[in-house]
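All protein chains but one are shown in place.
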Amino acid sequence: MSALLEVRSLGKRFGGFTALEGIELKVAPGERVGLIGPNGSGKSTLVNCICGALRNESGAVVFAGEDVTRLAAHQRTRRGMARSFQVPRPFASMSVLENLLVPIEYASKGGDEEAMAILKDIGLAAKAGLPSGGLTQVEMRKLELARAMAAKPKLLISDEAMAGLAPAEVDEVLPILFRLNEAGITIIMIEHIMHAVMRFSQRVVCLDAGRIICEGTPGEVVKNADVQRAYLGA
Amino acid sequence: MEAASIELFVNAIVAGLLLGGFYAAVSVGISISFGMLDVVNIAHPAFIILGSYIAYTVNARFGFDPILTSVVLSPLFFALGLLLYRIYYLCFEKRGQESLRGLAFFFGVLFITEVTLVLIFGVDYVQARTAYTDATERIAGIDFPLRLVVPFFVSLAMVIGLQFFLTRTFFGRAVLAVAQDQLALRLMGVDPVRVKGLAFALSIATAGVAGALLIVILPVQPSIGREYIGLVFAVCVLGGMGSIWGTLVGALVLGTAESFTATFFGPSWAPAVSFGLLLATLAFRPAGLFGR
Partner (left out) sequence: MRNRTFTALVFVSAFALIGATLLVKNEFYFQAAYTVLQFVVLATAWNILGGYTGYVNFGTAAFFAIGAYSTVVLYNAFKAPLPLSILAGTIVAGLAGLGVGYLTLRLRGVFFAIATLALSVVLYTFVVNWDYVGGARGAYVLAPREVPFGFSRYTHLLYAAMVLMAATALAVARAVETSKLGRGLAAIRDDELAAEASGVPTLRLKLVSTTLSGALMGMAGTTFPCYLSFVEPSSAFSLNYAVNSIAMPLIGGMMSWLGPLIGALLLGIVQQVVQVSVRSEWNLLIVGALLVVFVTLAPNGIMGWVSAWRRKRI
């Protein structure tokens, strides 16, 4: 089966600083991939390059067989690539429901009823008419995911959706991701919360200083010496 | 080329460089407030004109040299800058509203300053009279009007002084640091808001001095501040945003370009040069001459 997402030799520099080098990644349809790495390893930069928020200087991003390296972020979203942001970025002047209407109107070209359906599914239906700026932390994270879901993606990249949440709150968000995957959505999860990543992922990729240092099942990666060194220091 | 044309050419370059030095003084404040602190103070030229009028008033009343007056009065401008930043920070930066409302705020300040000056002084041009206003040194057949030369050296001194201050003193380095990483600064026990406030106050103080230089060089009237908006941002962007040396080079480039335009195409085209250069830079090389 051909890969849904292929990252080939991707490189990204900021002036003199090399953020990413020679990144190779293949994600199969329906897979659950975890992306881990210490702070500053380039995880967010990689996500931004895959989604089009940043332009990579070298290498290519291929999605569903199409080279999307030159495409703007909104075009990639329309082709089925969605992401949630590390720090939630709600459309503050709009209500919770209206926040979902934006991707529905522009990406998935669906109808208004779908917005309510997603909110019910994710547990925010009661807050549909309220301004999105006044939500709690965990509600904002859910809204981020809901907005990504509203784009009807084939691939969802969840960028530290659970960072800073209490264990009970993590247990609210993780099942949502599982359900999405069961519905057929390929998911790349970037997380620091190790137990969440290990429970969720079928395959884990570890990044350090802009390069992939290890790739394998959660069990393999956790035991890998390079990974331990990256996180704990030499 | 004929001898007369060469002389014209050389004079244009010299005048351009002298003017460029002055433009550096005008723009260095924006390099700090916009280039380093990311505060879009488009009212900066209004403070320059304010400085011009204060220097002029003292000069007309008491005969004091305008440049010396401005240096003596610079603490006033410094205090004004502190006050302005406090308002800006509390009302806009803290609430994340800088891009729209903060901008509108400074625009309003620009406008109010200009109109107030018109109400007090009227729309006639004024200029300061000093011992050197009409004097010109002629060296090797090239004219060096002293009213351009003195401001040039004062500008240079101010720019070099600022660069020294930013790179060699603790506070100066705190300013450079706040431009790069506010969180790290906080972790080191320095309040970035205070640092930014003092840096912004410094930029307004430079505006006051630049105003005195202006009124020595040219006749001034309240609305000419607007022409300098394009100039200061053009210099700042050309110079790569926040680099003092870059500002100096950008200013010299702009001064020379304007001088050439005025000499060979006529002075009525000069205002378009700075704005045109700014538009071109923004469209084609937004990182400036030295950007990556």
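Each chain gets a letter, A and B, in the order it is written, and its residues are counted from 1.
Methods note: a residue touches a chain if its C-beta (ideal position, glycine included) is under 8 Å from a C-beta of that chain, and two chains touch if they have at least 3 such contacts.
Computed from a prediction, not measured in an experiment: that's the story for all the values here.
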Among B:Val109, B:Ala128, B:Leu185 or B:Val216, the residue in touch with the chain that has been omitted: B:Val109
Residue among A:Ala28, A:Ala73, A:Ala163 or A:Met198 touching the omitted chain: A:Ala73
Of A:Val7, A:Leu101, A:Leu119 or A:Ile190, the one touching the omitted chain in the full complex: A:Leu101
Hidden partner chain, touching residue among B:Arg101, B:Arg173 or B:Arg186: B:Arg101
Contact footprint on chain A, counting only the chain that is left out: 51-53, 72-75, 77-78, 82-83, 85, 89-94, 98, 101-103, 105-108, 147, 150-151
Those residues of chain B which, in the complete complex, touch the missing chain: 40, 42, 87, 91, 95, 97, 99-101, 103-105, 107-109, 111-112, 115-116, 118-119, 223, 226-227, 229-230, 233, 237, 266, 268-269, 271-272, 275-276, 278-279, 282-283, 286
